[in-house]
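Just one protein chain is left out here, and the rest sit where they should.
Letters A, B and C mark the chains in the order given here, with residues in each chain numbered from 1 onward.
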């Protein structure tokens, strides 16, 4: 890994191509990489496969990608916080696959951790179970849920050092930590970019070894 | 949960009964709950089912339980750092099941996180695979590894507040964080016990909600 | 106390299932109302699935807002001393692993087998299940708060849910403005009635079969 991964937003966007899959963290609109999403909007990228928990709120964050019809398909757990997304889904303008929030975390973590699948009790007896293998372990039934990875992950950090060691803050951490493990290319936007060595080894939540580029948020 | 979980070593040992299963973290002898192990030695508990990564070194930590023949069976990944354990295993005095270190982590985490099993590529084609289901996902074979839980977990913390919020330090964190999730009763020994509110919400690595008792290390 | 009714009564009674020190997850909407009716000697810890234990309500007027701290609705919240934050993957590990004592949710439908439907009305809503499926499958105790009938007066407590399920066989307790129902091996038991409500009224407004014990308590 290079010692200094700090690049401009424009350079970071070189890895965003039409049609790629992108992991975008955030819960409602907290911890969403809004600077990087603005970069995608400006670049004009489209037909994106988005994996996220939700779609922010109308007019913000992932909501911008929805508004501008840049998304071909979205995998998420909830869209209720964005009325525009709900409308587009009901009108058939946006294709969505719902995944329970905890299962979404497990699947992305499996993708980033070389796990071929996990067995979860969540969704047994519900529509989520349709078409999925059911595996019995010690007399209890579980759904086999498969890993998720993406081409790119966009991460929102509170602090990052120049080599990409990341610290998240409070509930803005949410999906950022696990999404940063499961993409071929990981771009971090950080509110504060600091020198290597300024972060305590125990406060770092995502190692720089997982990060490819750092952008000022 | 009670607001103050700080108890004496003797009171903490009330939950240690002969024959129970105990998760004991530590890598070689770093991050091992040595105070709590001394408590077990003093109490005289025996026939214990231990789940740990290794057995410390001769005469220290888990090595004391080995030396005093308190262990009925041990599940671990490595005993090479303790010559006495190796001798006892080779002589048939101690029963051991070896589990790859990463698989050990996955299994205990599954136990603590309500996951019925995980699919890992680790161990395919090796003796570890014997007797375990092989599950194919998208053309690749994985071993189905089952969850591990225990009656009690003994945890070594750097800092803990009185309600059991825990901070680990450096590589002494190792198995402590995941082992604290997978037992019916979790006892923490802490080098420093502080008041509730003194720890920053982002530095806490194990929530007090998972912890039942706190002892001065 | 006598004047507590409707949603307030549901919240009041639900809050009396909480034990001091419990870790409780409250769904968006009506469940958060429980906090207004906590008994004085009961202090619960609020888990929020987006990654914290120890939420302390919305910042009051004049208080500084920390936009990095939000509740399960995405609204700014405070943290109490002793609170901690963690990532979503870890959060759902705690939830599915049974570390949350009580989860409280609303319902579109709930039935006598403990099935719950609260995330989807085909052709009408498309909000998604969020964390509800994990919470209902994982929490030690699942309490459903619901008005006894829908706006048209149709029963919401059914023999069998018709809507897509959130989880099967997981509901432990149902609290409505009329009564408290407990799920047992034998079926739904009418445990308590609201003041002035009769067994006959509950039965007439319930589709599910109810077990009526000789002794029935009062919700207040």
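As a convention for this text, contacts are C-beta pairs under 8 Å (C-beta built on N, C-alpha and C of every residue); 3 or more make two chains touch, one makes a residue touch a chain.
What you see is a predicted model, and the numbers here were worked out from it, not measured in a lab.
Peer 1: Among the chains included here, which ones are touched by the excluded chain in the whole complex?
Peer 2: Counted over the whole complex, the chain not pictured touches A, B.
Peer 1: I'm checking contacts with the chain that's been left out. Which of B:38, B:81, B:151 or B:216 qualifies?
Peer 2: For the chain that is not drawn, the touching residue is B:81.
Peer 1: Mind listing the chain A residues that contact the chain we can't see here?
Peer 2: 1-3, 109, 111-115, 161, 163, 165, 181-182, 196-197, 199, 201-202, 204, 207-210
Peer 1: Even though one chain is hidden, which residues of chain B still touch it in the full complex?
Peer 2: Residues 27-31, 53-54, 57, 76-81, 86, 89-90, 96, 98, 100-103, 105-106, 108-109, 120-128, 158, 168-178, 205 of chain B touch the chain absent from view.
Keep in mind that, in the parts below, only the chains that are shown with their structure count from here on.
Peer 1: Find the chain most remote from chain C, comparing centres computed as mean CA coordinates.
Peer 2: B
Peer 1: B-C or A-C: which has the larger count of contacting C-beta pairs?
Peer 2: A-C
Peer 1: Between chain A and chain B, what is the separation of their C-alpha centroids in Å?
Peer 2: 32
Peer 1: When the C-alpha atoms of chain B and chain C are each averaged to a single point, how far apart are the two points in Å?
Peer 2: Whole-Å distance between the two chain centres: 35.
Peer 1: How many angstrom lie between the centres of chain A and chain C, each centre taken as the mean Cα position?
Peer 2: 29
Peer 1: Can you tell me which residues of chain B touch two or more of the remaining chains?
Peer 2: 114-115, 201-202, in rising order.
Peer 1: Going by the contact rule already set, what residues in chain C reach two or more other chains?
Peer 2: 52, 79, 85-86, 92, 95-96, 137-138
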